[in-house]
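Missing here: one protein chain of the complex. Every other protein chain is in place.
Per-chain numbering from 1; labels A, B and C assigned in written order.
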Amino acid sequence: MKFGVVIFPGSNCEQDCYYAIRTVVGQPVEYIWHQDTSVKGFDAVVLPGGFAYGDYLRTGALAKFSPVMRAIADFAKKGGLVIGICNGFQILAEAGLLPGALLRNVGLKYLCKFEYLRTETTHTDFTNLMTKGQLLRIPIGHGDGNFFADSETLERIEDHDQAVFRYADAHGRVTPEANPNGSLNNIAGIVNEQRNVLGMMPHPDRAYESILGSADGKLIFESMVNALVTK
Amino acid sequence: MTVTDEVLTLHNLTESEYQKILAILKREPTITELGIFSVMWSEHCSYKSSRVHLRRLPTKGPAVLQGPGENAGIIDIGDGLAVAFKIESHNHPSFIEPFQGAATGVGGILRDIFTMGARPIAAMNSLRFGPLDKQQNKRILEGVVGGIAFYGNCFGVPTVGGEIYLADCYSQNPLVNAFALGIFEKDKIFYGRASGLGNPVIYVGAKTGRDGIHGATMASAGFGEDAGAKRPNVQIGDPFMEKLLLEACLETMHKGLIVGIQDMGAAGLTCSSCEMGARAGTGVELDLDYVPQRESGMTAYEIMLSESQERMLLVAEKAKEKEVFEVFHKWGLDAVTVGRVTSDGLLRVRHHGQVVAEIPNGALADEAPLYQRPLLPPKATLSSRLDDHSFLDGCPPALIETFLSESNDWNKLLKLTVASPNLCSRRWAWQQYDHMVQSNTVVGPGSDAAVIRVKGTKKALALTLDGPAYRVARNPREGAKMAVAEACRNIVCSGGRPVAATNCLNFGNPEHPEVMWQFSEVVDGMAEACSFFFTPITGGNVSFYNETFGGDIYPTPVLGMVGLIEDISFVTRSSFKKAGDSIVLIEPVTRRVGKVDLEDERAVQNLVASAIRDRLVESAHDLSEGGLAIAVAECCYSNVERAAIGAEITIPSHLEVRKDLFGEFSSRVLLTTRKVAELRQRAEQMGLTFHNLGKVGGNRLILNYESVKLVDISTDELESAWSGGLPKLLS
Amino acid sequence: MKATVIVTLKPTVLDPQGMTIQRSLGSLGLDDITDVRQGKIFDVRLKNGSREQVERLAKDVLTNPVIEEYRIIWE
Partner (left out) sequence: MKATVIVTLKPTVLDPQGMTIQRSLGSLGLDDITDVRQGKIFDVRLKNGSREQVERLAKDVLTNPVIEEYRIIWE
């Protein structure tokens, strides 16, 4: 089983993902260069956080044109596992692999802090080791994480059980106060309809060892391994 | 060209400096040469007023691999690894344009680190502003914090700590000091040397524009009425470009393609080329026609003096030029050969086929004038009124009066105090900084020192910045010693051993004898304390001319201390851990305010260090501004590991209640322990005073004084006053 | 040849920046201003006067159709 972590110019969490997968989850992992035109040989692809192309136009906007994105779209269509974390989520949304868009945080400021996420569905390749309603403590670090979709799209996301994580308080309540960035329905992460592409703003790659404040992020990578093993 | 007095004044050169130029060149300089001399001999680049003093700082030690003189200092941390670190000021640019000034300050210090081959793994910053009742100061603070966040977050370095301090003297002259630290294998260090005759000199990174021309000379002159007129084109930070430069530079280094490298910081192409030549004893020949330019019609003068950001100069082996280009192209960057290394020791600059400058590199880099400026102790000093409670300096007068007179409602007083400008939470600022990227942050902003683990080892690094400006203003020599003592104490409380330091010396006008006296005193105090604690200074920065309309700022040394934690299991936080833990105060027998006894300080630190190593300690917090009451409150607040927690303690009476609660006595620490007797025995053996104050627990902070319950307040209420302080001041 | 591309949020999309500016206006005495919405503008220069490239630039690169719309002003 092989994980691939994509490097775009301006990515800056690729080493965190790499380290989390190799050292903590214990799976082989290699980097994928954004100019590559194929992701053959990989079982799962990670789009890491950072500021691809500086996020200068819009977050994720220029990265979606990288040659590797065409290969990743094919890979996803064939059922391959793709996870986009933070900037990776923004890129997936820009590329149309996930619905919606990520707007500027309502507070207009970049925010780096721990959040509680409520697991809304276990029927994905990323949450199969969790229980429904399980709370995860995972940090965010973004200025544009405010999830938006038009009302029709949002309805479809909810109807199809595509909202995977919501921001919650310490007791698991999904409240406006627990929403750090203004995301619609407190959405912190979604999957596509096929349920093999996940985008999430919080960083499981920063919460994989208790010394970092939480190891809850491991569950997501381990769920992916679990999904690949049982497939 | 005729060099008139006016031309010299514009270049901040004195008549005698001009005579020296004539003697070196044995002819009249061209305008380009005059520009080159003016920036290289500016205070900022040549340290002409400070060098005679800086020599007194201790710079050597068993761990020091590189002391001052290179882009950053380097220390050995074992396991074949080394860390490079340095602090730099970007004060004047941050006053003109707070966001971009601070952003480019961060960019500059990061370049200093990766220029040496190290990957930046941590950043911090020390900031000073005027009080926030003035709209302009709010704008500057918001801009500076925003700029630091913008640059560091995009670049991908965690900003793990720092300080913000407000006082009147910074109103027209904010201070922005940026620190960065990088890690590498200790046999992979790169230096800024242009060696190897005939080797190509390669320019990489952003194109050159008319940005910040005379930035270095500007940083070497105060702001007066004509500040507006002196404004150069503001430098704009491009963190994305810098991130690409980082990756591409490190790749060329790891592939062994280059022999020397230096960033283009202050004085741009001029400084990087002549310093690289001077260090290697070679000449450098540049042809400016090849320099990538963003604006049309730039003169040689402008190209040589431009301070456009995100540019580097490298020297490669002749045979590897092509491979260097390939690496940069892979990262989407331009790389252009703009010159060669020569044997004649000259910086020779051609433009449009003509030689426009020809100056010995050594003269520029090493023969700058040196001044032994007059020193004079100032007649009037700051009043002693706030000595016991220095945090009040910079607070609104009404708050100061209330604090000093209120003696009934101690709940109210404590709430007021925790929310006061210099004690309230800085979370508003550091939450905007990505402090977790790279997944090494064990202790982020908000504790005594930040702690970064070193992947692949069981070690961690403890980092802190300290600049007790009020103390230094009151007594420069003692204040400087206190800065060192506090920095070391912060490291020790985090479970580490202080190893080495860098310093940023922010001062007023060096032509004022009082300022030079302060400077000299600070250097002596720092030298004494750093020698005492075996923490050599491996580099730093001097920022003079921090004045506006003739008023000098406080003498403001900022110390960046790096400590080593041998085993990550020693990492200790300042915050209380668990209900039931005993809270103890440890202090020297003699209480002192505004000065420090180094032997006493060492005893306290030795006790804490050994107690942590022997697992006697649950938490450790150094007492500083606001004294015991504030320290206890800080230990109660919520953190990444737990919600807010309460405590009940009885404060031993000594003098009078206000001083016993809030007095800022030196060399004190607050520990929690589950082994009171053992800890007490050790402390007393070492001749220290030990007070068992009380216990952690509940959800209220209760402070008893003798038999009176002075404070009884819910920790949530206290924490919200504390964390709401800064947002409220800014709203 | 030059063109200007103006990209604005769709009217149905919340504009936190504009709202924040709007909220600060009362205290500045600018209370006649009832609404502010922020957008982006791109000044573009092109070689061969190929309008089609600017159209593609605006549509495919500069605009995210989920949240934004654009217009082009030719000079």
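By our rule, a contact is a pair of C-beta atoms (placed from the backbone, for glycine too) under 8 Å apart; a residue touches a chain by one contact, two chains touch by 3 or more.
Since the structure is predicted, the reported quantities are computational estimates derived from the model, not experimental observations.
Within the set B:R111, B:R210 or B:H691, the residue that contacts the chain not displayed is B:R210.
Counting over the whole complex, chain B has residues 96-97, 100, 206, 209-211, 231, 233-238, 240-241, 294-295, 308-309, 332 touching the chain that is not drawn. For chain A, the list of residues touching the undisplayed chain reads 53-54, 56-57, 62, 65. Residues of chain C in contact with the chain left out of this view: 6, 8, 18, 21, 24-25, 28, 30, 32-48, 50, 53-54, 56-57, 60-62.
Note that in this section only the chains that are shown with their structure count from here on.
Per-chain CA centroids place chain A at a distance of 29 Å from chain C.
Chain geometry summary: the mean Cα position of chain A and that of chain B are 35 Å apart. Between chain B and chain C, the centres computed from C-alpha atoms are 40 Å apart.
The set of chain C residues that touch two or more partner chains is empty.
Looking at chain A, no residue sits in touch with two or more other chains.
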